[in-house]
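One chain of protein is taken out of this complex; the other chains stay put.
A and B label the chains in the order they appear, each numbered from 1.
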Amino acid sequence: MFDTAVIIETVVKAVIVVAVIAALAGFATFIERKVLAFMQRRLGPMHVGPYGLLQLAADGIKLFTKEDIIPQNAIKPIFMIAPVIAATTAFVAMAAVPYFPEFTLFGYTIHPIISDINVALLYVMGVASVGIYGPLLAGMSSANKWSLLGAARAVVQMLSFEVVSGLSVLAPIMMIGSLSLIDINDAQTGGIGDWLIWKQPLAFVLFAIAGFMETNRAPFDTVEFEAEIVAGYATEYSGMRWGLFFIGEYANMITISVLVSIIFMGGYNAFWFIPGGLMMLLKVSFWIFLFLWVRAAWPHVRPDQLMWVCWKVLMPLSVVNIVITGFALL
Amino acid sequence: MLEPISIDIAGLNLQALLPMAILTIGALALICVDLAVKGLNRSFLTMITILFIVLDFGAVIGYKGDVRGFFDVLLIDGISLIAQVIILVASALFLPLSMSHRHFREFKMAEFYALFMFMIVGFQCMVTSDNLILIFIGLETSSLALYTLIALHNRAKAFEAAIKYFTMGALAAGFYGMSALIFYALTGSVEIHQIEQVLQERHFEPLVGVLAATIFMVAALGFKLSLVPSHTWTPDVYEGSSAPLAGYMSIVPKIAGFVVAMRLFEMLVASGVVWLEYVLYAAVVLTMTLANITALVQEDVKRMLAFSSISHAGSMMAAILIGTTQANTALFVYWIFFLFTNLGAFTMLWIVRHRENLWDERYQHPYTKFSGLVKIMPMTATIMGIFMFALAGMPPFSVFWGKLYLISAAINSDYIWLAVVIALNSAVAVYYYMKLVVYMFLHEPVTIDARLYATNASTSLKVIVGFAAIVTIFSIAFVEPLLQVITHYVASSGF
């Protein structure tokens, strides 16, 4: 059933995706520092390499060589595996995400998606929801109160916002009639007017808000907010294990950006003279920038306010949106 | 875009859903009203619930031949009708027991009544379907509500009972799922009539598959019907829950289970495969005999009644094993009479309930509690005695007629040994029922304080007891018409 070429192709794609996204995740930390610095009228990292570019490498070396500390009372196997879960799920979720339109290389047509399954959207959200075990297990096994508080917040918030993101994305799915991200992309081929953002503005806003929450970004970064709970679930972590959490978080950011671009903003369809691949890069970059911009511009909210907004505002709104969409479709 | 699917509304036969819809709406309305108005009165809640049950009853009895509805998931036939009537009558009679003299926390909550209605909806779904999935969901809805109702009694023992029942119920649900799975894999259907059709075409091959499915199903329904060896939860759960609920549990979940068993097992027994019959035969004989023997050594009346209800359930399974129209009619008649007798007996226990265990450290209703009751409260003792006589199957009281009809059904279809076992068990059962009568009438009283025995009595409880006693005593007057009506319905749906 599986022929060897397909296996090799899949493995190569997987390796490329993991390598590129991991590198981009590292690069995103540099971008974040730079963008935040500019918004605060500073320069940010400048000393290592031209314009501070090699700061990234320096950080990497530091992380890799730092001592891997495991607290005495921590439950060792779980403490060690938690960051791996966080990073792995972030990457596994990308298996069903298409990045670019298909292209031909050396006479061989390549689909830039690891596996086109017909429930891609559900799959991505499902694997992302399994990612919750990273913070949860990290916090529980650390034998640290801040970690435990962080884990508790993480679980409560992620589970709640999964409801919002799932319900809000239901309305576009109802309009398109497919869960495959490629189908969703293909439904928006007709230029900027065809983007689903115009037909589903409310779903778009809700999904974006839920995306900010699920990636623990400001203003919803209550899971690891320094002023309240040190570093949340990651308090006891250092070195590469801490690094894995961060790679996971930035990988999740990229996934969310890709998802929003595909579902609501026309995906990788060519626009005017810009080819589809470049379009996708532009959109993802814009979203990453937006993540940083919001972090620089907004104060963060309290956990109780977050839950209040989630269950009493966002969730009802998304249900109303589904009902309206249903009537409109009838 | 997806293409819309068009459905013929008239073909859905939405009236078939009406009885369940009434109670569901009633329960939801009750919750919403409770949200707006705090502290609703106990009798108001009881009455409004009974009102909905009566409405439901009205929707149920508009029966005109076998009807399928809602994509053929629902099946309304004669036995589902009788079962629903029994369920609704039992619910309407047990519910007023909430208006006891003492105030209990659970009866002040609107949620109790809402859950009660949801539970009835679950039972109704169980009996009005021959679809294994709908039956399962109905079973789980009713069980889940029942667990909660038991635990609401807010005593340590009630929690214990609820948890025990819940754990056992979860295990039974697993068995049920396994059985339905094997049936589906064997026949490609989860509807009992189609399963029957396919199995008969194939002469019940592969037999090992049918056997595995049957064993799992006997185990699953056995929990609900408290058949040996899955009966162990029954006495503890009855002891822990309040008397009205214990009485309710001995009647309503079982009749729902019997209808499912009737639909499923009769086609298996009719297959002519000896194995399947042996499995049921063993379950029936063991249930009756072991439960009776265990009941002999009980020191608590409530536990004794629990074991006796297991034994009665065993005789009911005998009716399903026999499987003729007469036997099935006997099942329903027996159960209707058992309903009134048990209603009376458990209401009596509810009336004499006292907050503290005055008579025994371990038990709430030990036999000694009732010693010499005739000298303290002659009326109470006499009525209790009548119920005991009736449960023991003494003529002319109610359960006797059921038993008589059941034994004659067994003899008519050449189950002579089964008839002998049923008769012998009735003889054994006389001993433990009479033990209570002996305590009440022949022993010297331990205390002469009559108030201790009537702490929970109220007018509505007395009315219920009186009603149950009248039905029990004068059952001879309506055995004949009851038999005719039930035979008509049972025969009309082909059982």
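The criterion applied here is as follows: a contact is a pair of C-beta atoms (placed from the backbone, for glycine too) under 8 Å apart; a residue touches a chain by one contact, two chains touch by 3 or more.
Criterion: contacts and distances are computed from a predicted model.
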Which of "Beta-ketoacyl-[acyl-carrier-protein] synthase III", "Glycyl radical-activating protein", "Carbohydrate ABC transporter permease" or "NADH-quinone oxidoreductase subunit J" matches, in UniProt, the chain that is not displayed: "NADH-quinone oxidoreductase subunit J"
Among B:Leu45, B:Val89 or B:Leu152, residue touching the chain not depicted: B:Leu152
Sole contact to the chain not displayed, among A:Leu43, A:Ile61, A:Leu159 or A:Ala297: A:Leu159
Touching the absent chain when the full complex is considered, from B:Gly62, B:Gly174, B:Gly188 or B:Gly466: B:Gly188
Identified contact with the non-displayed chain, of B:Leu45, B:Ala59 or B:Leu74: B:Leu74
Residue in contact with the excluded chain [from A:Leu43, A:Ile61, A:Val130 or A:Ile192]: A:Val130
Which residue of B:Ala36, B:Ala156, B:Val208 or B:Ile448 touches the chain not shown here: B:Val208
Residues belonging to chain A that touch the chain removed from view: 1-2, 7, 78, 117-119, 122-123, 125-127, 129-130, 132-133, 136-137, 140, 148, 151-152, 155-156, 159, 162, 166, 177, 179
For chain B, the residues touching the chain missing from this view: 2, 5, 7, 17, 24, 31, 70-71, 73-74, 105, 108-109, 111, 114-115, 118-119, 121-122, 125, 131, 133-134, 137-138, 140-141, 144-145, 147-148, 151-152, 154, 178, 182, 184-188, 202, 205-206, 208-209, 211-213, 215
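What we mean here is this: only the chains that are shown with their structure count from here on.
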Centroid spacing, where centroids are CA-atom means, of chain A and chain B in whole angstrom: 54
